[in-house]
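Every protein chain except one is present and positioned as in the full complex.
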Amino acid sequence: MKISIGCDHIVTDEKNNLVAYLEGKGHEVIDNGTYDKERTHYPIYGKKTAEKVTSGEADLGIVVCGTGVGISVSSNKVNGIRSALVGDVETARYAKEVLNANVIGMGGRIVGEGLRENIIDVFLESEYQQSEENDKMIERIDALVANEEAKNDDHYFDEFLEKWDNGGYPDK
Amino acid sequence: MKISIGCDHIVTDEKNNLVAYLEGKGHEVIDNGTYDKERTHYPIYGKKTAEKVTSGEADLGIVVCGTGVGISVSSNKVNGIRSALVGDVETARYAKEVLNANVIGMGGRIVGEGLRENIIDVFLESEYQQSEENDKMIERIDALVANEEAKNDDHYFDEFLEKWDNGGYPDK
Amino acid sequence: MKIAIGSDSKGFELKQQIKELLDRLGHEVLDQTPEANLDFFDATTKVVSVIQKEQADRGIIIDEYGAGPFMVANKHQGIICANVFDEHSAKMTIGHNNTSVIAIGAGIVGPKLAEKIVEAYLDAAYDGGRHQIRVDMLNKMC
Partner (left out) sequence: MKIAIGSDSKGFELKQQIKELLDRLGHEVLDQTPEANLDFFDATTKVVSVIQKEQADRGIIIDEYGAGPFMVANKHQGIICANVFDEHSAKMTIGHNNTSVIAIGAGIVGPKLAEKIVEAYLDAAYDGGRHQIRVDMLNKMC
């Protein structure tokens, strides 16, 4: 399978380990970064990772940050993405089988590596169980449209990055 | 506080990170090993870590292996030890407050580092809530006596280690 | 605090228990789903709408897994929703993500853990500072 993956600077090592794990299982991985531990912002990577899925370049996406919340929220705000933030195997299975989730998110500081790998295995192996009821729910979720103009615009966040560079955000 | 800690070879890095975390918080840590990634056997380290607690050398113990099960079971089989295998903060709190647990065990491949640290913080900070009911339950648990002769005997497992060295266990 | 709460049929029992907890903690509870027969989509939409109108401070949605409400809530403008299954994340996600809604899966999270998650979620405050750039980014996305 083609897997799009992304993370923030808190869990770069964990993401790199997952890339190696996935490649070891024969998957092709698009690594959207971040690639080092320099402070950056999870929505950049959540959005990039998700857009590789909606564009068809990847089959599924995986996003990881400290708790998993921020980066999976940002992935879910991309049109056409149904992202599942999980900490256990069964929720991953459900999200794929019933909601046909196309991105899975986890907390690299919450879920241990063995469990993360098992969750990903189950997510990739599980198949959407098509039914009228499931199809209809997915249609309803997909009809909740976010900003279409955001998609594939690499400068979408520039205003905030400029403000950041200019000291507009107090650096706690 | 004085903390006794132990792990098997699957999670040596995770244990080392916990030692640094605890020392950074001002605790004194007795590191019972294992110290490298050479294949070894969790009961050796679960027993050693627990015995530092029952001897009074340490106030509390922390044990980690892949799932946490093996090493926490071995710590609990030491007389006077009440070990809690946990994956969440609230069970750690309960185990200390109600059962006066003196060892906590976690799966280094199950629980992420941030959650592990938070669980340990809560375990160390929580205080036993003395009551007649709690005292009585603890007495009943402590009355379930294991082999007393095992304690502080560094050669207790020699028969198995010899068998291991002689190829008596098929190496899967 | 004013807390908007809602559930689908599978989260109804846990929602009733969490309402009692919120009462005991002195919060004002705005139950958006007194009926027990909704699906998670409608339950989520009702809670989110109250948060968007700023009629409540925080929202809680309960169904079987939390995954569905997470998908639905986060498609709404200005909503940052976390699917929470541990107490540590409940605290962290307020501090770092300024999460306005949490989802809890009653099939995954036991009732005692659910209570501790809700307590940690309501005790914590947003850290602001450097975290605001990420929240601004999320809020621009939708």
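In order of appearance the chains are A, B and C, and numbering begins at 1 in each one.
The rule we apply is simple: a residue touches a chain if its C-beta (ideal position, glycine included) is under 8 Å from a C-beta of that chain, and two chains touch if they have at least 3 such contacts.
Predicted model only: the values in this text are computed from it and were never measured.
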{"item": "Touching residues on chain A - with respect to the absent chain", "value": "88-90, 114-115, 118-119"}
{"item": "Residue numbers in chain B that touch the chain omitted from display", "value": "39, 41-44, 47, 66-70, 72-74, 76-78, 82-88, 90-91, 94-95, 99, 101, 107, 110, 137, 140-141, 144-147, 150, 156-157, 160-161, 163-164, 169-172"}
{"item": "Touching residues on chain C - with respect to the absent chain", "value": "64-65, 105-113"}
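What we mean here is this: only the chains that are shown with their structure count from here on.
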{"item": "Gap in Å, rounded to a whole number, between the CA centres of chain B and chain A", "value": "35"}
{"item": "Interface hub residues of chain C, defined as touching at least two other chains", "value": "86, 88-89, 92"}
{"item": "Multi-chain contact sites of chain A, meaning residues that touch two or more partners", "value": "66-67, 107, 110"}
